[in-house]
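Apart from one protein chain that is not included, each protein chain of the complex appears where it belongs.
By written order: A and B. Residues from 1 in each chain.
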Amino acid sequence: MSNFAFNSMAEFWAMGGYGFYVWLSFGLSLVALLLLWWTGRQGEKHFRSQLTQRLSREARVRAHQQQSSSVQESADESTS
Amino acid sequence: MNPRRKQRLFAVSAVLLLLGGAVGGIMYAMSENVDLFYTPSQLVNGLGDEKTKPVVGQRLRIGGMVVKGSVKRDEHSLKVSFDLVDTGPVVTVHYEGILPDLFREGQGIVAQGTLQDATTVNATEVLAKHDENYMPPDLKDAMKDIKHVAPATQGGSN
Partner (left out) sequence: MFKWLDPYAKPQTLFNLLGRWQRVLMPLGWLLLAIGTVWGLGFTPPDYQQGDSYRIIHIHVPAAIWSMGAYSSMAIAAFIALVWQIKVAQWAIGAMAPIGAVFTAIALWTGAAWGEPMWGTWWVWDARLTSELILLFLYLGVIALQNAFSEQATGDKAAAVLALVGVVNLPIIHYSVEWWNTLHQGATITKFAKPSIDPSMLWPLLICIVALGVLFGALVCQRLRTSILRHEQHRPWVRQWAQEQA
């Protein structure tokens, strides 16, 4: 790589003596951006699991209501 | 556009304009105090319309260019003095301590300290102010004798 600005990888990490500041900057910033992306993804996932839970709960409630109303109907029929 | 929307549009725009005006007014009134530092000519000639000069003993910041040949270092301590200039008047700064890596003659410097007399500041902090130009080192004609000075802690800060 003729364009590489450093004579070795060690020098690359050292950044001419400023390595701490350069890598702190880029490292923290990358972590922050990744966190932004990840929390965005988690938001959608969390919503979907919340929604499916709610929908299945509603379905169970409906099924239970139908069951109890049909039990009620057959109970009414046998007593009428 | 329906009338209610138009009304909201006017209301929002009016608030924005009024606010912009208010902020502009505040900024104009405060503008003399938003500067981080006095320039040497401001320190010597005074600031603003009233030409108010800072008082001896006042804590302030001074910013200017280091005058060539004005840097005097004490042999046995970290004491140093140098002159700062912008358009004409010169202010002398006395400082004891390690100077920033970028410090050199011709460099922009901002020093914080107390005013000793009309043209002297005893500094407790010296910061370097660099310009907005970025160039590779091999553009010799633009360098103006300015070279990068490696930091004192080369290799010690990883």
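The rule we apply is simple: a residue touches a chain if its C-beta (ideal position, glycine included) is under 8 Å from a C-beta of that chain, and two chains touch if they have at least 3 such contacts.
Predicted model, so just to flag it, every value in this text is computed and none were measured.
> Thinking of the complex as a whole, which visible chains are touched by the chain that is not shown?
Within the full complex, the chain left out of view touches A, B.
> Which residue, B:S31, B:T87 or B:T124, contacts the hidden chain when the whole complex is considered?
B:S31
> For the chain not shown, which residue from B:L19, B:L78 or B:A118 touches it across the whole complex?
B:L19
> Mind listing the chain A residues that contact the chain we can't see here?
Contact residues on chain A toward the absent chain are 1, 3-6, 12, 15-18, 21-22, 24-26, 28-29, 32-33, 35-37, 40-41, 43-44, 47-48, 51-52, 55.
> Over the whole complex, note the residues of chain B touching the chain we left out.
With respect to the unshown chain, the touching residues of chain B are 1, 5, 8-9, 12, 15-16, 19-20, 23, 27, 31, 34-39, 63, 100-102, 110, 125-139, 142-143, 146-148, 150-151.
Convention: only the chains that are shown with their structure count from here on.
> Roughly how far is chain A from chain B, going centre to centre by Cα mean, in whole Å?
Going by mean C-alpha positions, chain A sits 47 Å from chain B.
> Mind listing the chain B positions that touch chain A in their complex?
148, 150-151, 153-155, 157-158
> Quick one: which bits of chain A touch chain B in the complex? Just the residue numbers, please.
13-14, 16-20
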